[in-house]
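Note that one protein chain of the assembly has been removed; the remaining protein chains are unaltered in position.
What follows is subunit A.
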Amino acid sequence: MEQQAAAVNAKVTTRKRSRSLQKGETLAGFLFVSPMLIGVSVLILLPILATIVLSFADWNFVAGWNGIKWTGFENFQKLFHDMQFIRSVRNNLVFLLAVPIYMIISMILAILIDKYVYAKSYFKIAYFMPYVSSIVAVAVVWQVLFQPSYGPINEFLKSIGISDPPKWIADPNFALISIMMITVWTSIGFNMIIYIAGLQSIPKDLYEAADIDGANTWTKFTKITFPMLSSTSFFLLITGIISTFKVFDIIAVLTQGGPIGSTSMMVWYLYDTAFVNLKIGYASSMATVLLLFVLLITWGQWVAQKKWVNY
């Protein structure tokens, strides 16, 4: 009897102790994560709510707080008839094409560097350089290289017999393509490094088994390498697509959305509307649309992932 009571007693004290221990853990946990949480709440979560709220208002920043007029869905209706916005969305969609292009180049480079070359680290560094370089500096350099009448690229094209080379970023038909070319160039390094990491996680015995079966290089690529890289490709595709919706620096430095709106993208137009024309409500409705795009892609990721990614 006494023994039993003692056992119960002991149980109670351990439970008490574990509860107070748990309390301590919770407190410690909150203390560790609170700086991050406070920062994220104040600088991202609250602003995102504010963006959504402001997207239903007509507000010119200079007018002060009393100048806010609530207009419901008017901004969104206006957006769908705003030619410049529609053009920006279309440019964004065209820009998406850059993603598969740099992914293919990166994959080829990664395979070559992983298996078929000497001096691997030189190549990793060389192809990675544009990624670490500041986009502003890089954009300035390309601006000069693309100079239509005496820039090095067109001088070269003329010298090999192309008498009427494109005017690149000064030409509405070529400006977006020029920006895409620069993006391909800067994105290869990052994608290649991720692909190399993906390649290194493929088990070697798969290739050994294929060798025994007498498979050639092409078969090995299509039956082993490519499928085994699918989760890496998927990751890169999603992050790549999302990043195309955020393209800003290069547009701001190189073309400012021009010539005649040919390189205007959602984010550029948003910036222009908010900080140049000071139409806060209208810009917020664009930000809300942008947010919807990104959420849609992220949601699509979860659905598609199950279908075609090999793990």
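In this text, contacts are C-beta pairs under 8 Å (C-beta built on N, C-alpha and C of every residue); 3 or more make two chains touch, one makes a residue touch a chain; residues count from 1.
To be clear about the criterion, contacts and distances are computed from a predicted model.
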| item | value |
| --- | --- |
| Name under which UniProt lists the unshown chain, selected from "YCII-related domain-containing protein", "Type I-B CRISPR-associated protein Cas7/Csh2", "Carbohydrate ABC transporter permease" or "Protein translocase subunit SecD" | "Carbohydrate ABC transporter permease" |
| Touch criterion as defined above, residue of A:66, A:134 or A:163 at the omitted chain | A:134 |
| Absent-chain interface as seen on subunit A, which is shown | 22, 25-26, 28-33, 35-37, 39-40, 42-48, 50-51, 54, 109, 112-113, 116-119, 121-130, 132-138, 140-145, 147, 150-152, 155, 159, 185, 188, 190, 193-194, 196-197, 235, 239, 242-243, 245-246, 248-249, 252-253, 267, 270-271, 274-275, 280, 283-284, 287-288, 290-291, 294-295, 298 |
